[in-house]
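Input: one structure, supplied below.
With one protein chain withheld, the remaining protein chains of the complex are depicted in position.
Up next is subunit A:
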Amino acid sequence: MTTRIPILKLRDCLIVSIQWELDDQTALAFQEDLLDKLHATAARGVVLDLTPIDFIDSFIAKVLGDVISMSGLMGAKVVITGIQPAVAITLIELGIRLENVVTALDLENGLEKLERELEG
């Protein structure tokens, strides 16, 4: 009973909004779905919006970190947007740095940042 996370295409970018708490299976299925979609659409960038997410544990952080590295291997840049204050605080206290991850405050800033990253 895994729920699939919708992945939308906008020009040469993919847009993903994670709307509910991720369980392990959904997170892992998302990893594969996103890479498949990158492959199928030849998108060059991904904006991953986490606005509704109110906590991230080490497992979800690892899955997100991995999918960013995997997308990089396929030539796509990922920008994470909408990390809530409580999520930022707990991730750092937990000892998770998510280094080398490009982030932006919201979807709009994220798309702008991604366009700059893809040009530069």
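Here is the rule we go by: a contact is a pair of C-beta atoms (placed from the backbone, for glycine too) under 8 Å apart; a residue touches a chain by one contact, two chains touch by 3 or more; residues count from 1.
Convention: contacts and distances are computed from a predicted model.
**Q** Using the UniProt record as the reference, specify the protein name of the hidden chain from among "Ribose transport system substrate-binding protein", "Carbohydrate ABC transporter membrane protein 1, CUT1 family", "Sulfur-oxidizing protein SoxZ" or "Anti-sigma regulatory factor".
**A** In UniProt, the chain that is not shown appears as "Anti-sigma regulatory factor".
**Q** Pick from A:Gln31, A:Thr51, A:Thr90 or A:Asn109: which residue touches the chain that isn't shown?
**A** Answering carefully, the residue with contact to the hidden chain is A:Thr90.
**Q** In the complete complex, which positions of subunit A touch the hidden chain?
**A** Those residues of subunit A that touch the unshown chain are 21, 23-25, 54-59, 61-62, 84-87, 89-90, 93-96.
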